[in-house]
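Only one protein chain is missing; all other protein chains are in place.
Labels run A and B following the written order; every chain starts at residue 1.
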Amino acid sequence: MKKPIIATASLAGCFGCHMSFLDIDERILDLVELVHWGKSPINDIKTFEQDCDIALIEGGCCNDEHIHTLRDFRKHCRILVAVGECAIMGGLPAMRNNIPIQECLEEAYLNSPSTAQANPEQILPNDAELPALLDKVYPCHEIVKMDYFLPGCPPRADLIYGALTALVTGQEAKLPYEVIKFD
Amino acid sequence: MSETIETSSETITLTIDGQEIQAKTGQTILQAACENGIYIPTLCALHADKENGLKSDIAPGTCRICTVRVNGRTMAACTTPVAQDYIVENDTEELNDLRKTIVELLFVEGNHFCPSCEKSGSCDLQALAYRYQMLSPRFRYAFSSREVNAESPKLLFDRNRCILCRRCVLAITTEDGKQLFGFTKRGDKSGIIMDEELVKNISEEQAQQAMHICPVGAIIRKEKGFDTPFGQRKYDHNPIGSETVCTTCNGEKS
Partner (left out) sequence: MSEHIAAISDIAAKYDNDPNRLLDILIDVQAQERCVTDDVTRQLAQQVGLSWADIHQTVSFYHFLSETPRGEYTIYLNNGPVAIMQGYEEVAAAFSEAAGCSIDSVTEDGRIGLFVTADIGMGDQEIAALINRVVFTCLTPEKARALVKDMQEGLSVQDMARKHREYGDGNNSLPAIHSMVRNNIQKAGPVCLGPYEVGVALRKCATQSPEDILSQIKASKLRGRGGAGFPTAMKWEFCAKAQGPERCVVANADEGEPGTFKDRVLLTERAELLFEGMAICAYAVGATTGSLYLRGEYTYLREYLEQVLEQMRADNLLGKDIAGKAGFDFDIRVQLGAGSYVCGEESALLESAEGKRGEPRNRPPFPAQSGYRAMPTVIDNVETLASAAQIIDKGADWFSNMGTEESTGTKVLSISGDCDRPGIYEVEFGITIGELLDMAGARDPQAVQVGGPSGHCLNADARDTMISFEGCSSAGAIIIIGKQHDLLAIIDNFMEFFTDESCGSCGPCRSGTWMLRNTLRRIRQGQGTREDLTSMRQLSEVMKKTTKCGLGHTAPHPILNTMDNFPHLYEALIPEQSDIRVFDLEASIKAANAAVGRTSASKETREKEEEQL
């Protein structure tokens, strides 16, 4: 049987979910037996050489690149899994969602104690090569259809492993109560 | 609003989920269930005990999570009195799905950033989401703009996390019965307000009580957040309602 191909991405996240994924420790060797690795920061493959079966998405969408990446994933992957609070509901980055973007930028680059001195020219980053910020941080499922959700900040390694093996083997995931948490 | 409930001593019989139980007339279905070790979820009604400092049970009837079927009709268990031969359905797929939907609505209505909340792990709303296996609400997040009030020397009041249950409105009063908290406006603009003058002088005991009865992390006693380490919090190991006997009654109530 052909091994399923797995891809991962981190959007507006902190890579904590990827770290938690690596927390599956030696079980990664079992996983290697089960799957092929496609585009992922873990192996630094940057393009979709072929379509993937399962993609794990960490982080919500806070800039135009995230939107672009997420849409690209949707086009190339059969199953998309929102991994972690940020992918599911925007997470901590979304705490800016009820503050006007102008205020956010001023606080971040002009008025905060660490930048007031360091930014004497009062510059707000505006280089054309920088991703453009969205008006708010969007949960992934508002941009594309997401198939599964793994909550947690980060999701426990056991949850990621359990869910992934269930998806790969087609068996039902039996997860203990302690494994699904929002923090 | 029925705020306190008086009971009499006449005993009657009813069934909840097929289990026959005894109750006293004047009790609500919720109280009867609680005394008989049957879990009905609540976010607003609260049973008086030493820990929460309430003098009598409160039942604002606001959250509707305790909706049960009584002789076929849906009713709120916290405000519906028991009656002889009532047949109550509680732990059914249909009702648990209603409850899950209400939990989802509350999650998208407020701004519930669990990872940064002091109450996480001991929060009743979060615990109900765990119980009903909410992975992601089916509704869109509102990301509504809510104020945080940190003026009081003892209390932090974060409206982002408030679910408007009104426990604080009913329970936290001055000695002469004046409310420290109130309900403001209506509809989608509804909210809880504090009487800043009165809250400024809140006693240590009352501040702790306010934090304790708040089902979420909206009222926090300053300097008391994150007191309990991960792994030891209220709902870290067992789902809400998994106690077989109500921890607050503990069979003490006769």
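The rule is short, and it goes like this: contacts are C-beta pairs under 8 Å (C-beta built on N, C-alpha and C of every residue); 3 or more make two chains touch, one makes a residue touch a chain.
Remember, it's a predicted structure, so these values are computed and weren't measured experimentally.
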> Of the residues listed, B:Glu35, B:Asp57 or B:Glu109, which one is in contact with the missing chain?
Replying inline: B:Glu109
>> Given that one chain is not shown, which residue among B:Thr15, B:Ser56, B:Gln84 or B:Thr184 touches it?
In response: B:Thr184
> If the missing chain were put back, which residues of chain A would it touch?
Replying inline: 63-65, 67-68, 71, 74-75, 100-102, 105, 124-126, 128, 131-136, 138, 142-145
> Where does chain B touch the missing chain, residue by residue?
Replying inline: 1-2, 59-64, 67, 74, 76, 79-81, 98, 101-102, 105-106, 108-109, 138-140, 142, 163-164, 166, 174, 178-190, 193-195, 197-198
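Here is the rule we use: only the chains that are shown with their structure count from here on.
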> How far is the middle of chain A from the middle of chain B, if each middle is the mean of its Cα atoms, in Å?
Replying inline: 34
> Taking the complex as given, what residues does chain B use to touch chain A?
Replying inline: 111, 113-117, 120-121, 126, 129-130, 133, 135-137, 140-141, 143-146, 236-239
>> List the residues on chain A that touch chain B in their complex, please.
In response: 82, 85, 88-92, 94-95, 97-98, 136, 139, 141-142, 146, 148-151, 153, 177-178, 180-183
